[in-house]
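Part of the complex only, each chain left as placed.
Letters A, B, C and D mark the chains as written, and numbering starts fresh at 1 in each.
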Amino acid sequence: MDIATLLGLISGAIVLSTLILMGGDFRMFYDIHAVIIIFGGSFAATLIRFPMSAMIHGLPLGAKLAFQLSSLSARDLVDELARIAEVARKQGPVGLEKVETSEPFLAKGIRYVADGYDLEFIRDNLERDRDNFLLHLNEGSKIYRAIGDCAPAFGMIGTLLGMVQMFSNMSDPSKLGPFMAVALLATLYGALVANLICLPIADKLHGRLIDEETNRTLIIDGILMIRDSKSPTLVREMLLAYLPEKHRHEEGELVPA
Amino acid sequence: MDIATLLGLISGAIVLSTLILMGGDFRMFYDIHAVIIIFGGSFAATLIRFPMSAMIHGLPLGAKLAFQLSSLSARDLVDELARIAEVARKQGPVGLEKVETSEPFLAKGIRYVADGYDLEFIRDNLERDRDNFLLHLNEGSKIYRAIGDCAPAFGMIGTLLGMVQMFSNMSDPSKLGPFMAVALLATLYGALVANLICLPIADKLHGRLIDEETNRTLIIDGILMIRDSKSPTLVREMLLAYLPEKHRHEEGELVPA
Amino acid sequence: MDIATLLGLISGAIVLSTLILMGGDFRMFYDIHAVIIIFGGSFAATLIRFPMSAMIHGLPLGAKLAFQLSSLSARDLVDELARIAEVARKQGPVGLEKVETSEPFLAKGIRYVADGYDLEFIRDNLERDRDNFLLHLNEGSKIYRAIGDCAPAFGMIGTLLGMVQMFSNMSDPSKLGPFMAVALLATLYGALVANLICLPIADKLHGRLIDEETNRTLIIDGILMIRDSKSPTLVREMLLAYLPEKHRHEEGELVPA
Amino acid sequence: MDIATLLGLISGAIVLSTLILMGGDFRMFYDIHAVIIIFGGSFAATLIRFPMSAMIHGLPLGAKLAFQLSSLSARDLVDELARIAEVARKQGPVGLEKVETSEPFLAKGIRYVADGYDLEFIRDNLERDRDNFLLHLNEGSKIYRAIGDCAPAFGMIGTLLGMVQMFSNMSDPSKLGPFMAVALLATLYGALVANLICLPIADKLHGRLIDEETNRTLIIDGILMIRDSKSPTLVREMLLAYLPEKHRHEEGELVPA
């Protein structure tokens, strides 16, 4: 569970609710026209922008992953893989059946080794899995960014629609206020959808993408070395050497800081 | 048929119609001045921006391809090419005459092989075809993006034109409303043309460009190997090796997901 | 003659004239203050931005080239050069004196060969010519882009100047209208200068730059091979091999399409 | 102490106070709604945007480092390291215990050498320290930039919230003024937080990051050479050769200029 995403959404909701309740009630800030143009318009533009398959896979995956914490840091992962290599060394593939891990992708790799599949099959399957996952994660990040980029424009479109109707029907200027309030709601919704939800989620997914690429490649390399019965020391050393510099000491920092 | 583009345009139209009908009628949102400045202005600027030949080829090709689904994924294409290599193996070039395929570019390549043209001629013709196609697709994507970038500016120009006329003739402030409504229509049209139509289509065409480049290069490589009577297994393996990593497992993902 | 640029400017003028005449007359849209701030301000900022020599060479060259069609496509050029190599083969350098060509830079190269200058002299002179030409074309493209980027800002400055005067002198709100109309004209002029003229011309010049770089380098290489009495077939093959892929089939496409 | 940052903040505060006191008093510019939306909204969006650990480490580190002067320039550092190598040469590791330095990272390295740790241990520890430090500094710079990018948007959101309430409740247009003033405060706060505080700090941290990367790498290389008992002359020459060109003469310039 990535607590930051949830905390961020909750505190955003609290901030908005507080401000709204301080100056009136929620009904003043609800307008069906604004909801239709922001969500309908952004949905339509996003449909045109991406192929159907990207929408089907990327959107829900992104929503799920934004709230999911990367279970292990790259450095923890190397330790975990060295531990598993230790088990495989001492007890053979059979011993791996009892190994437990919190990372599902790693668990899948361990099961393949325990079941005695050959190297080629394991590599092919895990790489295909990793590539699909990263492809959809990337699509998810791009879709949220695209929505965050066009929502303010649809907010402006909604406000313009409202103002055109308001000015066209205007006979009594004193009734201009409430119409203006409703027209501005579309701009408000667009800015909120973009700046409080979609753009931050797109940024978080982009960060996730970079982490997952490192981690899943690490897992594949580690699993293949374990399948090859490499010694735990060798597994740890080679995986550490693969780590990009900035990941190499990432975990260590959390201890002394 | 790329259903997403069509669905997107239809849902965009529904969203707009709903909003317009909820608050008035269509006539309130039609203004000939706004139509002239948005379409005339964007057309004039685009004419200056691009050479004539890019306009003639890129614009209609883009409009067509935005609605056309890439018939096969890269991975399906490799399977298709291996199947065709199988046929060529067993029945010789003559057998290819009866092979059917949904991809016109592939069909053209097969016909060349069936007709017994030599390798050099086939490569030259297919590569020239591919390059022309990609060139025009790229021009199309750029033209739609250029229109999407300048339409909001012409919307603002239209609104300014309307406001200058309105303020110049202003004697009775109470009649300011309907004039203002009309002036705002140009900004509204510009924002809609850009955000609901042109920019999403430019993005879709850009995505198509990347896919088509991979697919058509794959087809050319495959056809040349079939012309060379390579075995189906070799065709499949070599083409898979050519695939960029993200395409290699693209199709597979659609099955289990 | 690049018809697209001219057509674009003419249709832009028609669009504006139509809109202006539909709602009033030209005098309503002319204001000497707006003319001074847009042209004076952009001119002053551009003078500071670039060295004097870039202004003197780049600005008129850009204006000229935006309307001039690249006489030959890269592929036509290769055919032309092969044809000239044929002539030089059969009739010797003397025969080149009667060769006619629509491209002045090519004509200059042919004259050098016909006059029997040595290889070193020809290469030096043509490369110096090409580099000067590309340098000024690049300066021209940058200057038009710089004007297009700052014109809207000077439009805003003009409108602010007008509004400050208007608000300062304001005693009778009913006379606010015509002053406002005049103030808005500066913003209108800035948006038109940028979006209808300068930015599209900068884009066209940038496209020209890329084409001319390929063409003039092709011509130099071809002329040097002709001076060296290479065979026409060799000239054609080597020049085609130099062409970047996207240019290689450019001309072919125009025939069947 | 980086005097520039402090002077900048103080002069910014003086400028604002002067302007506010010239036209009224501070109470006129304080509004709890605007404070809540700017700080609450930016905080919520930043929480969603970054992982929790980046927030915990990067934000305070950034705040601290923006005010801290890089104690030594790269060139001073080379001189310092050569001086320490001199001491180590003459008095052995024991002599290092008495060496004093203003740079804590360098002091740590000297202590390791004085305590006789082996090369591998020293390199590992110092590199891990440097990488953690740079990672958090980079996170800090990115977080301040993200806040600076979204604060104006939340300012606009706050103003829209206020205007919706104002227009909804509007019965007496003459009371519109004070409400409008309050609504504009959110935009004002957002612009100040972004342009006077967050974006400049993000830029300063980015500059720090580049300097610290050079300096800490220099220190590690120097300490390892001292551990290896290299001669002071060699230490100085090799470190100068490592320096990127622009740093090589940085210190020298401060003397004659």
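Rule of thumb we're sticking to: a residue touches a chain if its C-beta (ideal position, glycine included) is under 8 Å from a C-beta of that chain, and two chains touch if they have at least 3 such contacts.
Nothing here was measured: the structure is a model prediction, and the numbers come from that model.
Total copies of the shared sequence across the full complex, per this structure file: 5, with 4 shown.
One rule holds for everything that comes next: only the chains that are shown with their structure count from here on.
Between chain B and chain D, the centres computed from C-alpha atoms are 46 Å apart. Contacts between chains trace an open chain of neighbours here, each touching only the next in line.
Of all possible chain pairings, those that touch are A-B, A-D, B-C.
Interface residues of chain A facing chain B in the complex, by the touch rule stated above, are 32-33, 36-37, 40-41, 43-53, 55, 57, 127-129, 131-132, 134-136, 146, 150, 153-154, 156-158, 160-170, 173. Those residues of chain A lying in contact with chain D across their complex are 2-5, 7-9, 11-12, 14-15, 18-20, 22-24, 28-29, 66, 69, 174, 177-178, 180-181, 184-185, 187-188, 191-192, 194-197, 199-201, 203-204, 207, 245-246, 248-250, 252-254, 257.
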